[in-house]
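Removed from the display is one protein chain of the complex; every other protein chain stays in position.
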Amino acid sequence: MSEPTSSRAVSVEVNGETYELEVPARRLLVHFLRDDLGLTGTHVGCDTGNCGACTVHLDGLAIKSCMMLAVQADGARLTTVEGLAADGELTALQQSFSDHHALQCGYCTPGMLMSATALLAQNPHPSEDEVRVALQGNICRCTGYVNIVDAVVAAGETR
Amino acid sequence: MRVEGTKELDAPRAVVWTVLNDPAQMAALMPGVESFQVSDERHWQAKVKIPLGLGGLKMTIDFEKLEETPPEFASLQAKGTGVGALLNMTTEFRLSEAGEKTSMAWAADVRIAGPVGSMGQRVLQPIVNQQVGNVLGALDAQVQKAKAAGS
Amino acid sequence: MTTTTAPTTATEQATTLQKGYVGQSVPRKEDRRLVQGQGTFFDDVRRHGMGYVHFVRSPYAHARIVSIDVSEALALEGVYGTITGDEVAIHTDPFFEMSVEPGSRIKDYALAVGKVRHMGEPVAAVCAATRELARDAADLVQVEYEPLDVVVDGEEALKDEVVLHDDAGSNVVWQGVFDWGDVDQALAEADHVVKIKKLHFHRFSSTPLECAGALVEYDKGTGEWTIHCNHQMPGVGAIWMAPALRTGIDRLRFVTQDIGGAFGNKICLHPQFVVLCLLARKLGRPVQWTEWRTDQHTANAHGNERTFLDVEVAVRSDGTMTGFKVKALDDCGAFPRYEPLGCIIWAQVTPGCYAWRNIRVDFTQVCTNKSPVSPNRGYSRMQHLWLTERIVDIVAAELGLDPVEVRKKNYVKAEQMPYETPNGCVYDSGDYARCLDLALELIGHDTIEERRAEAKGRGKLLGLGIGSTLDSGTNNFGQSQLLNPELQFSGNNEAATVKLDIFGEVVVTLGTVPQGQGHETTAAQVVADIIGCTPDQVNVRRGHDTWFNSSAGFSGTYASQFAFTGLGAVKGAAELLRDEMIKLASIVFGVPEDAVELADAQARLKENHEAAIPFMGLGAIVNANNAFLPPDFNPTLNHRYVCRPIFGVVDKEAKKGKLTLTYATQIHACVVEIDEETGEVEIVDYAAVDDCGIRINPQIVEGQVHGATAHAIGAVLHETFAYDEDGTLLTSNFYDYHVPHALDMPTLKTGAIESPSPVAPLGAKGMGEGGGGGIHCVCSAIQDALRPAGGAIVYDSHNPNHRVWEMLRDPEATRANVEVVSK
Partner (left out) sequence: MLLREVEYACPDTVEEAIDLLAANDGARALAGGQTLINVMKARAAAPEVLVDLGRLAELRTIGFSSDGMLELGTMVTTAQLVASSEVDVARPVLAEVGATIADQQVRNRGTIGGNVCVNDPTNHFPPLLVALAATFTIRSASGERVVPADEFFLGVYLTAVGPGELLTKVSVPTRKPDSGDAIAGVTIGRHGTYIANATASVADGGVRVALGCVDAVPVRATAMEAALDGDFSESAVRAAAEGLGATLDPPSDVHASADYRRHLAEVSAVRAVLQAAERAKAGVT
């Protein structure tokens, strides 16, 4: 039987690279990414799982990395915002965000991009309503969502 | 938050009064009591783990009897401290004879300060209501036990 | 498309100024790093050996601190140290207070000393090797409190039965009467006097997604602190911090990079930062603090809460409003901090959009056991503008007038511009009536009655609302002297540098502290136009560094002033550089200066474009190959310019003066539907028309309009910092403090006109705060919708479902608030 322990060896693939680290059981995935792996593109905007700034992909699904322990990600494949334009070439969605002025301070942007990227993977040509539903878990305090929704719809239209 | 009500207890007033004024019997009424210590007849302390399902909330609660008029009225203050929460409660009850039975009019003013108080508004009231229900249920049982022991 | 940009008929370009890059929606230079997660926010900064700080906070709203015991915390392995209020009181002085007596006697330290005055107030801090450990240790700090009575209501606080600051002896921070024109005569001569007993503007804040924080390093050898942070107004932050820390201003180096929104809420960070400075010095290591959402909500920065009492409005029979009087009671929470500036800032927009000349405001500010306030998008003006818009709608409803016509009749007219307000401010340009027409056109005003009838059939009450508001920009700090004549603040300033480097790079540094407004882009547009290159060729350094960027005393990003002071400084510096580049080229070419022009990143002969020196050549000459230059010509290619807006001095007696310089207009219109059974409000149509003069970058301007509208819609329907009677904040996180998400926001239609500012360097007015247009507008629409259901008066700026339901259930309770006395 696996005994309960207060720390654990974790092996994860993040943006195509494999990391193996001993991690305290209580460490949140978002702090693991930011503090242990130095992937600071993933942000923290609240402490209750509402804001979505910490959204990453876990085995292809958008999840909030502040509502998951790092040890729970053992064996998983993760993608963070740093993994989107891995070759330095912006994705169509990232370019669309810039074209549509879908970001101001840019703090929510990584989470928005991860949620919208997951949506577009499942639904390449989403309607405005579908975009709004998909982004409900991501708070932006700058844009009123107007240009963000436009940017995602447009990215879908040009695919 | 103020909760109040009236409870009929099937026992003479003297029996009910004894139960309510014995710290040891009181302790048996409270949810999640882990230890209980009497300092003097007006002060006692309980260490409790209030069962909240997701893991108990540990608190140390100091009780002080504020006022009493045997065998009908008493009031009590409870101050609890725990990480993330502070509890302040004043409670009072008035017993009146209803034939062989006793009618207890009770009220409690419960205040929870700290992050838990701030976070848990939507769940605290139902929790308090429910804990009060548990206490009253336990009181009923305890009174019956005392009545049986006395008779 | 979610944005329906106004049809071309609704967008009018009034400008005649020549446009190069200025005026175009140039894509933002900031975006490339931000969309790749390569922005650098303060929490991304790491230093070797750094410790993490966690604050121990008060669970009580008001209590005496009996004792603090940190021994258990210190005993925990990995804990570097602690600090308490007692140490703060020894090592620092109380922060400077701006008020007169009694407010000036308030002692505000970086940590609670002797007493806590609001829930969440920091009483001690712990520093440890990891974030988790710091919190573990903070939980072990034993604080014994003796709870005191609590006062959370402004009107109660006025009674001084519970006093927060014993040193002051009263909860009153500031009190004074502003009296312009002759309101008594106006009321006496009026055909109707509309009286409103009480209106309440609630507490909320913009809650930037990135919370506050800093990493602070201390250099023992020089006594200098470096503060990597997201403070949005470092100049003023240092004015608070340096004296408290008993050091010089230049010992405090503020460094900001990317900032995750601020909206005014990151102006009052000096208490926390002083604690970090003390810990960094005490522990001899870099210390880092990241505020949490719950902390931000409970103990950082709320917007000012204001109650308006005994409003009386003078109205003529033709619907002309000639004046009003009001008692305003502002609740600033536990400490004044940036206050009492809010007691005067509203006066920038004293008459709102209207031409009434007789206004008396009896203004009082009090402390209560709630979070301190701080400037919040639309700071202090928004509250007052909401009052003026409520007055107009209540007057219209009570006298049976059309809210559109009353507005048009009473608006300051385009032909009256520039218009001097009763208190000496000058509205520089604008056409409110035209903006209103555009907004109404966008929401299909002409079909509103049909839509009302159709909605009724679905059990919905439909209403139309208007919000006319102003975004005053470029603060005159001299207005502080109307509060406290002794204060030595006046005017304003902002700095920028522009240089041409050896390889021809154009480098700009800003004194401003952008938080998403796109300063790197707009500054590059301005420079590009002036020195003849593209914005891509201009490198605007990210963020703010008080050592390496040029800055001035009022440097920062606040008060809708970048377009004026920030870009004014950039323009000034770029022009100095341009002139020098032209002179340099003229010497090289051996021609008069007027034969040379700058274009395509070259200096060239106007008559012969083949004769050209690239910027690289100019840079190389001055920086590396200057022997041939004549001895009396000493170019630097590195220029600093300070933009000092001209306000003149304020009249302290009459309380008049140019409190600000530019006035952007925002006219909003919307349609709401209210569920008759539940009181649920849905915004079904929304339009905002903006006039901020020349738009440097229309896309960025429109983005600001969207954002300000979202804040306003959040505030009016969802967001409130509500307290119970014990002073416990009931909305300490994003569950209970519901900010709008993508599904909550209606589709926004926008329109724009451009009335260039005659006073601003680029004809561009400050904008972005938005003046709370959406709050006024939705309140107006709710009142209109409730008209057939008993005619409730919207008396609060916050109207969630339950309040609307109560207005439906008992309209008379709100109507008792209003009385009309007619001749």
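Each chain carries a letter (A, B and C) given by its place in the written order, and its residues are counted from 1.
One rule holds in what follows: contacts are C-beta pairs under 8 Å (C-beta built on N, C-alpha and C of every residue); 3 or more make two chains touch, one makes a residue touch a chain.
Note that the structure is a prediction, hence the values are computed from the model and not measured.
In the whole complex the chain that is left out makes contact with A, B, C. Shown as candidates are A:V12, A:L33, A:V71 or A:C140; the residue that touches the absent chain is A:V71. For the chain left out of this panel, the touching residue among C:Y21, C:W292, C:Y432 or C:F589 is C:W292. The hidden chain makes contact, of the residues B:S35, B:S96 or B:Q130, with B:Q130. Taking the complete complex into account, A:S115 is the one of A:T79, A:S115 or A:N147 that touches the chain left out.
Of the listed positions C:D736, C:E754 or C:D796, the one in contact with the omitted chain in the full complex is C:D736. The chain not displayed touches subunit B at residues 51-57, 83-85, 115-116, 119-127, 129-130. Not every partner is drawn; the one left out touches subunit C at residues 131-132, 134-136, 139, 292, 294, 677-678, 680, 718, 720, 722, 730-731, 735-736, 738, 740-741, 743-744, 800-802, 805-806. On the side of subunit A, touch with the chain left out of the figure occurs at residues 1-6, 8, 24-28, 31, 44, 47-49, 52, 55, 58, 61-64, 66-69, 71-72, 74, 115, 118-119, 133-134, 136-138.
What we mean here is this: only the chains that are shown with their structure count from here on.
Between the CA-based centres of subunit A and subunit C the separation comes to 30 Å, rounded to the whole angstrom.
Centre-to-centre, using mean CA coordinates, subunit B is 50 Å away from subunit C.
The set of subunit C residues touching two or more other chains comprises 294, 733, 735. On subunit B, the positions that touch subunit C within their shared complex are 83, 85-86, 88, 111-115, 117-119, 121-122. Residues 24, 26-27, 31, 34-35, 38-48, 50-51, 53, 80-82, 84-85, 90, 94, 97-99, 101, 103-110, 113, 128, 131-133, 135-150, 153 of subunit A are the ones touching subunit C in the complex.
Interface of subunit C with subunit B (complex): residues 59-61, 119, 139, 147, 294, 298, 726, 728-730, 732-733, 735-736.
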